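My structure is below; once you've seen it, I'll send some questions.
Complex shown without one protein chain; remaining protein chains in place.
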Amino acid sequence: MAARVIVSAADVAGLRRVAEAARTLDGVERVEALALTGDDVVLAPAAAAVDEVATAVGGLADVVLACPGGGALRGDVWAAALQEAAAGGVDAVFLADAPAAREAAGRLSIALGAACASMCDEVTVDGDGALLVRRSVYGGVAAGTLRLGRSPAVCLFAAGVCEAAEAAPAPIEQRAAPAVPWDVVIVAEDTVEKTVDLPGARRVVSVGRGFQKADDLALAQPLVAALDAELGCSRPIAEDFKWLPKERLVGLTGSSVTADLYLALGISGQVQHLTGIKGARVVAAVNNDPKAPIVRNADYIIQADLYKVIPALVAALGGAS
Amino acid sequence: MDIDYAREYLPFLSQRATLIAMYACVAVLIGVFVWGVVRRVRAYRGAGRSLWADVNGRVLPWGPRLARAARDAVAQTKVRERRLPAALHLPIFYGMVLLFLGTLVVLFYEDVLHWFGDFQIRGLFYVIFEAVLDLAGLALLVGVGIALWRRLVTRPEHLTPKASTLLILWGLLFMGLSGFGLEAYRIAAQPDEWAAAAFVGWSLSHLLTGVAEPTGTPTTVYAVFWWLHAGGAFALIAGGAWTGFSHLWVLPANVAAHDPRRQRTALTTPFDLAVTMESEEDVELVCGVAATDALAPAERLAADACVACGRCHQECPAVAAGRSLSPRDLMQEIRTALGADLGGRPADRPAADFEDAVWSCTNCYACEQACPSRIRHVDYVLDVRRALVDQNRLDEQKLGVLAALDRNQNPYKLPSHERAAWLADVPYADEVLFGAADFDEPPEYLYWLGCSAAYDERTSLVARATMDLLRAAGVRFVTLGPAEPCCGEPAKRLGEEGRFQMLALTVIEMVKETGARKVVTHCPHGLNVFLHEYRALGFEIPALHHTELLAELVRDGRLRPGVGGSSGSEASAPAGSSSAAIVYHEPCNLARAGRPAAALELLRAVVAAGGPAADTVAPARSGGLRLPERQGVRTFCCGGGGGNSFYQVEQEERRISGLRLEELLATGADRVVVSCPFCLTMLRDAAGSLTGRDVDVLDVAEVLSADRPS
Partner (left out) sequence: MRIIVCAKHVTDSTEIRWDDERGEVVLRNLPTKISDYDRNAIEAAVVLKEQGDDVELEVVMVGGEAAVKTLKEAVAMGADKGYLVEGGWDDPFDPVRGARVLARAIEAIDDADLVMCGLVSEDGYNGITGAALAQLLERPYLAPVVGLEPGEETVRATLDLGDVLRTVETPLPCVLGIDSSMNVPRLPTVLQVMKVKGDRVGTLKLADLGLAPGALGELAGGVELAGLGSSAVERKRIVLEGAAEEAAAALVAALKEEGVL
């Protein structure tokens, strides 16, 4: 029985997600949200921001534990703060996935002697009061259910979305700063500006040899912009015509994508190309050849001239937003 | 007719002094020659390995090797394959041989036989002798003239003149001219009745009338020219071991050092993993050439036999595409590293120096086919690749292919359980799938699908068409279907010999288990592995290409183009072709393995079966069969061989597949027929890049299958 649950996350959206997961769990009596505060801390950079946290988890958490976390978000400090908050007995700790959250979850599991599961999509309680975690396993081949037969349990939730609730802010309780026996000094910090990131892109619009000439690729630009997508291409575009640099190549000899949406424009779908789009969640294709292999490897297919479909898509998206 | 004139020996010269000086020089220069030969052979020998052994240290039978070397030298077999080079090299070669023999004959008569009696070159023999030698000299001058003209005036791109070659050519020119000059002087000074036999010298002698001095007395001018002429000859003798002129003996030696029975497309097998694993001894296996110093003696000899004629450069698809490889330059760099020429310095060039070059190679063997020295360029490419693999210098793409062969048993990084999934939809699958099929006796053929047919939807149609045809002809065959692993060709050609052999062991076991008497495959790359690479590991089952089997079936009347039911293969139907003609692209791996005939035979049969009733005949037939400029053994690569299908070559100006397609379409045909899945993919990709022209690419089996009207 998970009577007391502590939740924490590196950002407000994540915190709402785990707080909601905890609140809706059978048998939960008390949900406490831990917020690390600090000079430039990711979660709650100032007192005012702690208020923001309290508002965000209003109706979900019973209390916000505000805990000084130092200069930057650190997994070891986070784990120590969670460990102190857990003193006096806790049944589960829910965290939202982030690099520091993984460290916190790993450390905390050892410190508390807890059962630990990551990549959780959904958590429920079985008849014996043990937590059941649903997550994808074996690289997404199957959906698995894990039973956490030990209390407390530490669950690291996969990223997700949840709607904001309208409720009174949760009360805030100040806690003491935790101690960590070593220093991790920040030497330098660079903001990353990635030019082409196909593997990391959430949406990819890819162009193939359905385009008649290099200048025609410009036609796809408004669509790329409207979808806030990364531009990819098939092998002939990068290697035969060299209309686009090879870093935009999707497929066996280029990048593999993991995007939510993969939109293939005028791509026939040779095996080399299909290999690279297996990881995409939704594949849509525009191709006027009903026999092209991409047709059997897409979720949505528009069998028409891409020169007509692309402007129509841009218009439809414009109307939608 | 009585001819009573004799050739005079050393006219106008003081005989005794000249002879002593001449033979002294000859002795010294033969010494210089021998010294040079010893120096060269030392450069080949390296770590005490035999010059005459292959990579596995075996000394092969001499007979066929010497026979081929002799044939190449005497008949100039390889030289004659190109018209212009033949037009210059044959006169130079035969001219020089005759002149050299003529000189020997003179020396023999005057300085040997002379001591045993009154022997003289006289009478009719004298007349013929003079005429033949003049002809030889003229031939030499003509040949040298053309050679110089090419190098200095027309200057084709593949022929970068080397200073040493030019020196030799100018030297030969001087030899010829000075020889005729001396002759003309002699005739002018001592005209005789039969002097016209030396027709060149005789003609020139008219120019010298009045210049020539009185009969019988030594003249300074003559002596100076005589000594210059002789000096040139001496220099050639000595240079024969110190310059590119050494090709006179290095080239035949190289031909003799290599096994004529080894097929062009067969690669080397430096060790046998199965034998090593069973061996109790601790064998240190070495694979690849980490630096030029590690080259086998025969490989150094071969590099030294490169005369930079540029034929390989002319034929090489990597050169045509602007990649960082020229087989000529590769050989010349290795040759320079040997440091065997005068002033040369041995250098140990690491494999990494040749990295871009070896990955640019498509293993199409055009270089080897063209090479008059019979250099096996691909052996060097593979050995350097092997070293780079051993040094872990592969990029992510190549590593990915090798890892996928281990993990997924195919180079496409696709799961093995998705292999040949399309076979489930073939109505007669259970009758041909090994394990599922029930046979009273072992099947005659194992039909090898290959990774491309197993995973690529387009190539799967080729396999389907082939199977339909084999069934129509009543051939008893099985396929391993989804259980079939990769044949290992990409690993072999990328230089991971160990991984190749691990795969090979699996394949050999599986093929044996089927009990099939022969292996047939539509993939020339797979065929090559079955024919040569497995054989080196003890596999003995014969293998053939599907075109060969289909041609045999047509010949035997078991399969008739124009008769029988059309089946399968919808995609092979011509899709909106604007021209009905077909053009055949010969795959390198068939052509250079010496097996190019069957596909053409089939296509000709299809065209012939077309008959006059044009409206009932499939378009492929009515348009006729065309052939591109480079065809047969001189075919041009599609760009997909040697592992090139699986990685990108950064330095490139044109796609090889695009170059080839242009050449194919220049015949006016819009349907390209191939007989290799790699060619199919590469040329289809290139065809897709065309605008304004609808080109269809299909396999011979599909032509045969689709053009059998229902």
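Going by the order they are written in, the chains are A and B; count residues from 1 in each one.
To be clear about the criterion, a residue touches a chain if its C-beta (ideal position, glycine included) is under 8 Å from a C-beta of that chain, and two chains touch if they have at least 3 such contacts.
This one's a predicted model, so the numbers in the text were calculated from it and none came from an experiment.
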{"item": "Touch partners, limited to displayed chains, of the chain removed from view", "value": "A, B"}
{"item": "Touching residue (missing chain; options A:136, A:174 or A:212)", "value": "A:136"}
{"item": "Residue touching the undisplayed chain, where the options are B:134, B:329 or B:496", "value": "B:496"}
{"item": "Contact partner of the left-out chain, one of B:161, B:231, B:344 or B:415", "value": "B:415"}
{"item": "Per the touch definition above, residue among B:394, B:527 or B:607 touching the missing chain", "value": "B:394"}
{"item": "Positions on chain B where the hidden chain makes contact", "value": "273, 276-277, 285, 287, 389-390, 392, 394-396, 399, 402-404, 406-408, 413, 415-417, 496-499, 501-502"}
{"item": "Hidden partner chain, residues of chain A it touches", "value": "72, 75-76, 79, 99, 102-107, 109-111, 114-119, 132, 136-150, 156, 181-192, 203, 227, 260-261, 278, 281-284, 295-305, 308-309, 311-313, 315-317, 320"}
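Everything that follows uses one rule, which is that only the chains that are shown with their structure count from here on.
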{"item": "Interface residues, chain A side, partner chain B - complex", "value": "209, 212-213, 235-236, 239-241, 246, 252-253, 268, 270-272, 275, 291, 293"}
{"item": "Chain B residues within the chain A interface of the complex", "value": "397, 400, 412-414, 455-458, 571, 646-648, 655, 657-658, 681, 685-686, 688-689, 691"}
